[in-house]
Structures are given as C-alpha cells and as structure tokens.
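Sending over a structure as structure tokens; questions will come in a sec.
A single protein chain has been removed from this complex, and every other one stays in its place.
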Amino acid sequence: MAETMILVPGRSQSQGTSLNEGKLEDEYKRVTSTAELNEKDMQRLKLKDGDKIKLKSDVGQTVVTCKGKKHEDLPLGMIFIPYGPPSSELMASDTAGTGMPLSKHMEVKVTKVK
Amino acid sequence: MSSELKIVNGRVYDPANNIDGKIQDIFIRDGKIVDSVSSSATKIDAHGMVVMPGAVDIHCHIAGAKVNLARKLQPEDHRLDVHPKTAHTRSGTGGVVPSTFATGYRYATMGYTTAMEAAVPPITARHTLEELDDTPVIDKGFYVLLGNNAFLLKLLKEGRKKEFKEAIAWWIDSVHAYTLKLVNVGADELWKGRKNANITNVNDNIDHYNITPTHVIESFIEAAHELGLPHPPHVHCNNLGHSGNISTTLDTMKAAQGRRVHMAHIQFHSFGGEVNKDAVSGVRSIIDYVNENENITTDVGQVMFGKATAMTADAPLAWMLRNVKMNKWINADTECESGCGIIPFTYQDHIYTHALQWAMGLELFLHSKDPWRVLLSTDHPNGGSFMSYPTLIKLLMDSAYRKEALSYVNQKAIDQTSLRELDREYTLSEIAIITRAGPARALGLKNKGHLGVGADADITIYTEEDDKEAMFNAPRYVIKDGVTVIKNHEFATDHKGKLLHTKPGYNADISQEIEPFFEDYYSVKFNNYAISEDYLHDHEVIPTHPKA
Amino acid sequence: MTKEATQTDAQVKNKKPVSKKVDPYEGKNIKIVKDATCTFCGCVCDDMELTVDVDEHRILKAKKACVLGRAWFYEHKVDTRPGVLIDGKEATFQEGVEAAAQILIDAKFPTTYGMSDSTCESQRVTVEIMDTINGNIDTTTSVCHGPSGMAFQGVGESTATLGEVKNRADLVIYWGGNPAESHPRHFTRYAVTPKGMYIPNGKKDRTVVLVDVRRTPSTPVADIFMQVKPGKDFEVLWALRALVKGKKIANDIEKQTGVSREVLDDLVDRMKNCQFGVLFFGMGLTMTRGRHFNSGALLSLAADLNEFTHFVAKPVRGHGNVTGADNVVSWQTGYPFGVNFNRGYPRFNPGEFTTTDVLSRGEADAAMIIASDPASNFPKAAIEHMKKIPIISLDTKDTVTSSIAKVRFAVSTYGINTGGTVYRMDDVPITLRPAFESTYPGDQEVLEAIRDRVKKLLSGKKARVAA
Partner (left out) sequence: MSATHLKLHTAPEVPLETEVINPTVFANLSQSGIENLNVMHGNDKCHLGDFFKVTGKGASEIHIEGDLSGVKLIGAGMSEGKISVEGDVGMHLGVGMSGGEIIVNGNAGDWVGPEMSGGRIIIKKNAGHMIGSAYRGQSTGITGGEIFIHGNAKNEVGSAMRRGLIVVGGNAGDFTGVNMLAGTIIVLGELGIRTGAGMKRGSIVSLQDAPMLPSFDYSCTYHPLFLRLYFSRLRANGFKRKIQDQHITGKYKRYSGDGIELNRGEVLLFAG
C-alpha cells in the first residue's frame, strides 16, 4: 500500500561534514540515505526508526532508512533527506528552460520494505 | 632583441609637440618613440593617412563589480551584438556593456590605447584588477571611490586633516588606484541610513557627521594636492540630473579654491531652471566658469541617442531613473564605502530631456575655449557607448551634419540651447587634443598622448577621409607599445596592456588607526583587504610629486 | 607583499608573542596561518587561524572555523592515491594532459561543468579552454542559484555587501534556507548577532524572521517563524507584494498557503517600517516549482519595499567560489552560466546550454568536470549519459564522477594548498592564504597544461574560429 508524499532534499550539517571525508565513504552514504518523516506519519505507516522504505517517483526508485521527527518540526506528508545519490535517483531531468531540475519538491510513493 | 618600426609619409597630428598635420616620420624601438631606427626596421607607409597618438579615455566604466552586474543584467543586449573570436583574439559579447575582451578589442578598433575606469569601491578593487587583466590591448587604471568612505568622513568630523591625508594615501596604495573619485558626497549615509533619502544642498550637514559635502570635497582636493597625485580627484557632483543643479556644480568648483580638480561628465551637472520643474540648459554659466578657471579639467559626458546603461555610485540617481519606467533596477550597497545603482536606459531623440542633454553636451564642446581642459567622453556607458565616439567626433567636426542632426530631435529642447547659432567646427588637431593630448596631460601621463621621443609607442593611423565618422570608426593601424596590433583593419596579434597606478607615500602608522575600524565595521579582515603588489600583472607606477 | 601588509604582520606578532607555556605541539614543525580563508561554503570567512603541521601536511587546528569549516580543514590532508588515472590505470601527468586534450578537441559538443570549488584564476583558464575549442561551459550555479540569476536578469536586484547588513539591518528575513546547517556562521559573523555601526546591541536591535516549509535547526534564531505550505512560496511572496502596494488579495490566502492574513499584515508592517531590511533566500525557492519566478518574486518584493524604506535581498550562495564562477564567466562572456561557444562566440540560454539539459538530452559528447560531482547528484538521465561519454575529472577527492572518468586528475585543494581569489556570496573578492603544499598540482596548473596542449593541437588547420 503506497502513500504519496512530498520529498524535500536539502543540506544538513552531517551531510556537509561527511562529504569532506569523502563521497565514497560509508558515513556520507549513510547520511544521504536516511530520510526523516513526521513521527505521526511513521506511526500511521507502522514504521519505526531504522526501518527501510522504498521511495518511488515517475523516473526512479530508491530504498532509504527512515527516522522520526517531532510533529512540530516536520509537516505531515513531508519527507526530508540530505542531498545525495538516493535523491538523484528520483529526480526528473526536465528543467523547464532554466537548467534547474526540480530537486526540492518531488512527489514520491512511499512503501515499507519488509 | 630589439624591435624597430618606422611610420613614414604620414600626416602627423601631435598637438603636445605643436605638430599640426605635418608630413613626418615616426620611429619606434622597443615600445618607445625614438629619434631614429636602423635601416632594417619594419616600415609602415602611411601615405594618405593621418597619424595620431593612441587615444586616451579619461572617464569610462569598463571593469569591476558594478560593470559586471550590469553585464549580467542584460543578456538581451549581448545576444544582438556578438563578438566572434579571430585567429588572434578571444571571443566575447558587445552591447552597451561588453565583456572584458570585447571591451579591450573594441577600444583598440576605435584607436584607443588607454582607458580609465572611473569608479571602484576599494573593497571590490581586486575584482576590478582581475577584469582589467582580462581587458586586452589597452593600458588602464582606475579611480577609487572615497567620497563616502565612513572612516574618512569620521576623520574629517574629528578635524584630523593630517590623518585624513595619510589614510587617503593608504587607500590608494592598498588597492593600486590611479587617483580618487568622489560621487554625490554625503549621500550614501542618507540613502542607506535614512530610508533612501538624498542630499539636496551641498551646504547641509551630512547625517551623523556634522560636516557639509562642500567641506568634504574641499578636503579631498586639498589632500590630493598635497599628496601630489598626477591627476586630481574626479568629482561627480551632487544633484546629478536635477534641474537647477548648476548652483551645486558652481559651488563644487569653487570649493577647489583654485586647486586642480576634474569635474566628471559635466553635461549631467549643467541644468538650469528650477528644482522639480522642466530643465533648461545652464551650460553657459558652467562653461564660462570652466573657461576662466585653469585649475579645472572636465570631460563632457555627452549623451548619444540609443542604448545606454546608467551605472553609478550615485544610488539615489538610479532610483530616480528606475521610477520613470519601472524596469529592472540594481541597487548595491558597499559597506562603509559606497552605494551603487544600475539601470538600462535608452536615450530617445523625441524626448525633451534626452534631446536637451544631447544638445547641452554639444554646447559644452562648442563653447569651450580650451580643448586641453574640456575632454571627450560619453561617461561610457552612462551617456552612451564608447563605440559612438566616431559619431560624436563627426558632430563636432562637421557643422552641416550637426545642423541636420539637430533638425531631427525634439525642437523644444533645441530652443532651450544656443546650438542653432553655433557654426564652430573642431579641427583634426583639436580632436587630437580632446581625445589624446588633453586627457593624457590632465592625467599627468607624460609618456602618453604625444609622439615625441620617449613617449610610449601607442599610435593610431587613420585613412584620411572626408567623412570623419567613417575615418575614426576604423583605423588602418593601431600600434600599442610598438606592436602592430591592428594591421589593415584586422587584428594581427593579441596584446596585453598594463595597469597604471600611483603610490603616494604615507606614514605607515595610519594603518593602526584604520585596523580597529575594520574589526568593528567591515566584514573582511584588515589583513586581507590590501592587495599585495605581487598580485598585479604588468603594471607601471606613475610618480607623485608631494608638496612639502 | 605590500609595505603596510608587512607592517601589520609585524604588529600582530608584536602584540601577541608566541606563548611559551605548555606546547601541545612540541616536537612538531608547526606553522600558524593567520587570517586564512575557509572556502567550504559561500560565507568565505577570512578570519581563520590555522595551526599546521608542516611535516605531516595537515591542519591540526582551525580556530574560529564552524563545524563544516573544521571538517573542511581537517579532512583535506595528504593523500596517497595516484595523481592521474586513464581508464582506471595510473598514468603520468603528461599522458593525462595529452588524453584530456585529445578528448576535448575530438568532441563536437564538449562541455565543462563545476568550478565552484576552484579559484577565479582556474575559472579564467577554463573559460579560455572552452573558447578555444568552441565548447560549452556551465557551472554549479545552474543547479544552485541559477534561477536567481535568471530572475536577476528579469527584474534586477537591490543588494548589499554583508558588512552593510551587519552595520545597519534591523529586520533580517531568511526565506527557504537553513543557514544553521548550510552556512553556520552566517548568523554570527554577518547578519544576526554581530554588533554594527548602527546596531550597537547586535541581535537585540534586530528582528529576525524565518520562512520555511519545515522547522530546522535555524528556526530557534528567529523572532518570527512563518511556516508556508510546501510549494506555496510564490503565492505568499505575491500576496506580500500586493499588500505592500496596498492592493487587495484573495480571502482564502490562509487556505492556499498556510499563512494567515494577520501574519502577512504583520510582516508587511514590519517590512515597510524597518530602517534597513534584508531578505536572504535559499534553494527552497530556486529548486521548487516556480524556480526563477520564486526568486524573482522575492527580488521584486525587495525592490517594491524601497518605495517605503531601504531594503535589500541576497541569495545565500552555496559553495566557496560559486559566486566567483558567475563573475568570471560573466566578465569573459557577458553571461553568468550556461554559455555555449559552438559558433565561436558566447551564447546563453538556460535550459539549452545548462549541464543538466545537455547531459539529460544526450547532447554533450565529452565533458570536463572540475571540482564537483554531478554523477552523484544530477538527475538519473544525466548520469546515464555521463557513463556513455568520455569524462575528464579534476577533484581533490574521489567521487562517483571521478570513478567513471576516462581521465582523472587528483588535484590539491584551493585555500588549503593553493592561493588565489574567491568571491564571497555578496561578490566581495577575498584572497587565499594556503596552509601547506600538496603533492598534487592545483587545478589551475592542470588546466593550464590542458589549455596549452589544446592550443598546440589546434594550431594550424584545425583551429576553430567563428562560424
């Protein structure tokens, strides 16, 4: 049962520090494949910290680890993830005459990976 | 290995050496003019051609932060005027604010070999130097904006004239400027600090400082005089573009108290009439004052019809222009140092004010009694592109052409001027003065603007033609530092010009005064602010002559 | 060095003699670099004090650096990977240069991308290479604040250097950004807490507003947090513009945007009545639906507000020298990014000549990637195409991009190993003071070698001139 949510990739401090260690290092890979969800969304989807979820967009899909955020910190229906290869996998290439792919506001279908 | 060149049979115009159209040979060795060369020297036969020193632009805006903002702002203007590369030269884009390469090459194709960027906030000087290094062929320098410098105003407020002079020298030396520039003195504080207000009277106190713009201007002129800079401050007066601003302009010139001062783009400061009413020409009172006072040099800042871009440290002025058409507008505040406004602009011949400004510029030229002190400029790109200089030269040299041009523009504007009665035609020698010998002399560049022995071998050779626009549009040869850069109208090689700057002496203790101010109010470290000399590429220090 | 710079150095030394107490670095060959510049993010803080172990080639301490800056300084140390790889095999520098030059001149649509973690000196050489071979050039700007650059071309910008914000801003608004995590010292060094000429009490004299779709670590700094429904920034900005102009807006604004009319009215009131306002904005605007129009709405709002007071806006730029890339490409070509030289002169068109597009559409037939990693953060279609064409990469660390490169150069790090100029996010140029020498060449050196080789190969009949 897939639910449609909005994925907002962005920078985070740990993404920034880990990329200095190296983008091929484990820490960077871990940071950029950890997605934050509203804890109420997590409850509803029967997810707990550390569970794997599959994110699927029109162009691709990826599996990431999820992590709960307090209700007041992240709106319902939104997923935050630090930029990296997993978020690229979901990004469409049409830039609408701007050079900029829509990289911060993607509709994704979320399913729990058993 | 020494390189030698001789130009033979040309008709030479070298007003600084009293040569007025004499057929004479010019000899060049290793980039300098000499009195003879060996028989193996390369020869250019300039029969039927006019030989002049390379031209010198005393006031233009070609490099640095504001120019680059104006460039970025106008892709639509570049797209229509591409600048293809050649086998020898880099590509670029033109329009009214060309890319750096196009700027250098296009100045060269106008016969110009030196140009001075007229307004650089010191904190962005490094940027200007980088762009100037990418501006080929011509020699160049820049004037550093100090007229609204918060630290210097503070010193004046405290009455510390000695430290004020030292600090000016520190600033010029730290950024490798040529001289200083004052723009709408005192206005920055009101613009940034009092919700976009402006100074209206040069005898009113500046907020927070209890001193008047007149006092500030006078103090800068005095300090520059004592430092013995080769060129005095360039003053962009207050109230630019406002009707009735001649009283401000006259007050400013009087503040020089007989010391040397350069009045920038004076056309914009020559409006008669009443404040907030339709402007009329106030040129006569301004040019009469200039004619009578030999301490003053000025460039006209001619307006040419067509595309221009207002780019100025005078932010309130750009705001005023923005509110006319509500098109794209840039404001850029520089901490502790300057303001800036940019706005694309088109001068149209049917619009009263535009036609009036065009006519006022011509009036200034035609009423000038001393071509050595009333110099050619369009305040590029404020009044129009430097690419329009040949047309301007034709307007000055050909009264029939000028009278015809007069008939096409707003007649109400022409009625306000004396232009219809003026039959004067500039001679080739006078053109050589207002574009070469005059600017070089005013700048104190002893090796430029003339063809005497020892001068830099910066030379332009034109095919003599009746149509002076066509003639000045396309020199046959341009020689820079003895290198034939343009040969038969085509680039024969690339060339890098050099930076011209001054190094006024000062007491190093002044940096101890300046540093704490930096720590408090700047966002960059004092230690990273001054630009070290090894960062400069080819450069030449023009000597100062400090007064004892 | 200039006379006064030497002077100042001497003074600093006199004021603060080297401590003779317990020395944690005893036995080490230590060098202190004062007023060094951190080039990690667009803040380009130039007040670092670096403690360098000269023999070990590493930075032991970076005083004043933020958490990102410390990672930047500590993690760029001496490396043992090979300097040049061709098809994954070790090669000499000359072989690398030759292979790169051949790729570039054989291509019909070579493109280059990156350059934001590179000095202006290197950027100038890169543009020259592309001008020489009639290639295509784009920088990381196109996927950062490129849309803001396009908005700028449409409406202009009222802006200021960061020192003016420190000295004067009594209303500071952050929109669609999270500086606490992306630009940690933006608050403390430039815009929120510092005391300035007319802001004697620092943060107490300012009102800070944060606008975002979610709470972030930046939120606590704000006096007012305005939470916008995702994807509704444009509508909110447009409503603010209308209210500032005294025009009416739709009644259902809260339903549309998640922001109530009261909150909007209050913000409008504060914006119109402040003494000096500033709007900083991040990629929450440029990377979401609306892109350049979102930035344009914000820039227009700032311009509109100048009818009432002094107001400026500034994109919070990302990488250390992305602003320099904009400047260099602009002064050399007239356009800030997305520039094509195929015809022997620059042409500009975002969406046509920008990297995401020329890769995703499969147009580029070779690419030179300088100090960036599109193979890990570009859309999938672009990455797929990168795998099909010869890539030349220059990077300080191995990345996904360097791992698929045909020719890979390991280069030293700007600001740590090489000097030069970078531009801070507010266009202020700042010089670099390198800490220690790397065993790898700087990217400028590699690029100059490629340029010289390309010119040599193209001299004569292969020369590309304007068409």
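Letters A, B and C mark the chains as written, and numbering starts fresh at 1 in each.
Criterion: a residue touches a chain if its C-beta (ideal position, glycine included) is under 8 Å from a C-beta of that chain, and two chains touch if they have at least 3 such contacts.
Not measured: the values here are computed from a predicted model.
Peer 1: If you put the missing chain back into the full complex, which of the shown chains would it touch?
Peer 2: Spelled out, the missing chain touches these shown chains: A, B, C.
Peer 1: Please pick, from C:83, C:135 or C:277, the residue that touches the omitted chain in the full complex.
Peer 2: In the full complex, the listed residue that touches the missing chain is C:135.
Peer 1: Which of these, C:34, C:64 or C:289, touches the one chain of the complex that we don't see?
Peer 2: Reading the full complex, the residue touching the unseen chain is C:289.
Peer 1: With respect to the chain omitted from the figure, which of C:172, C:191, C:239 or C:305 is a touching residue?
Peer 2: Residue touching the absent chain, from the options given: C:239.
Peer 1: Out of B:327, B:348 or B:512, which is the one that touches the chain we can't see?
Peer 2: B:327
Peer 1: In the complete complex, which positions of subunit A touch the hidden chain?
Peer 2: 94, 96-97
Peer 1: Spell out the interface residues on subunit B facing the chain that's missing from view.
Peer 2: Counting only subunit B, the missing chain is touched by 73-77, 79, 327-328.
Peer 1: For subunit C, which residues lie in contact with the unshown chain of the complex?
Peer 2: Residue positions of subunit C that touch the missing chain: 107-110, 133-135, 150, 153-154, 234-235, 238-239, 241-242, 245, 247-250, 253, 256-257, 289-290, 293, 341-343, 348-352, 363-365, 464, 467.
In this text, only the chains that are shown with their structure count from here on.
Peer 1: When the centre of a chain is set as the mean of its C-alpha atoms, what distance in Å lies between subunit A and subunit B?
Peer 2: 55
Peer 1: On a C-alpha centroid basis, what's the spacing between subunit B and subunit C, in Å?
Peer 2: That gives a centre separation of 33 Å.
Peer 1: Give me the residues of subunit C that touch two or more other chains.
Peer 2: none
Peer 1: Where on subunit B does subunit C make contact in their complex?
Peer 2: 63, 65, 67-69, 71-75, 78-79, 82-87, 90-93, 95, 97-102, 123-124, 126-127, 130-131, 134, 150, 170, 173-174, 191-193, 195-196, 319, 328-336, 342-343, 508, 511-512, 515, 520-528, 530-535
Peer 1: Which positions of subunit C touch subunit B when the two form their complex?
Peer 2: Checking each residue of subunit C against subunit B gives 1-5, 7-9, 11-12, 34-35, 37, 46-47, 120, 124, 128, 131, 149, 152-164, 166-168, 189-190, 195-198, 275-276, 303, 306, 308-310, 312, 326-328, 330-336, 341, 343-348, 421, 423, 427-431, 463, 465-466.
Peer 1: Using the touch rule from the top, collect the residues of subunit A that touch subunit C in their complex.
Peer 2: 6, 8, 10-13, 16-18, 20-24, 59-60, 72-75, 78, 80, 83-85, 87-89, 91-93, 95-105
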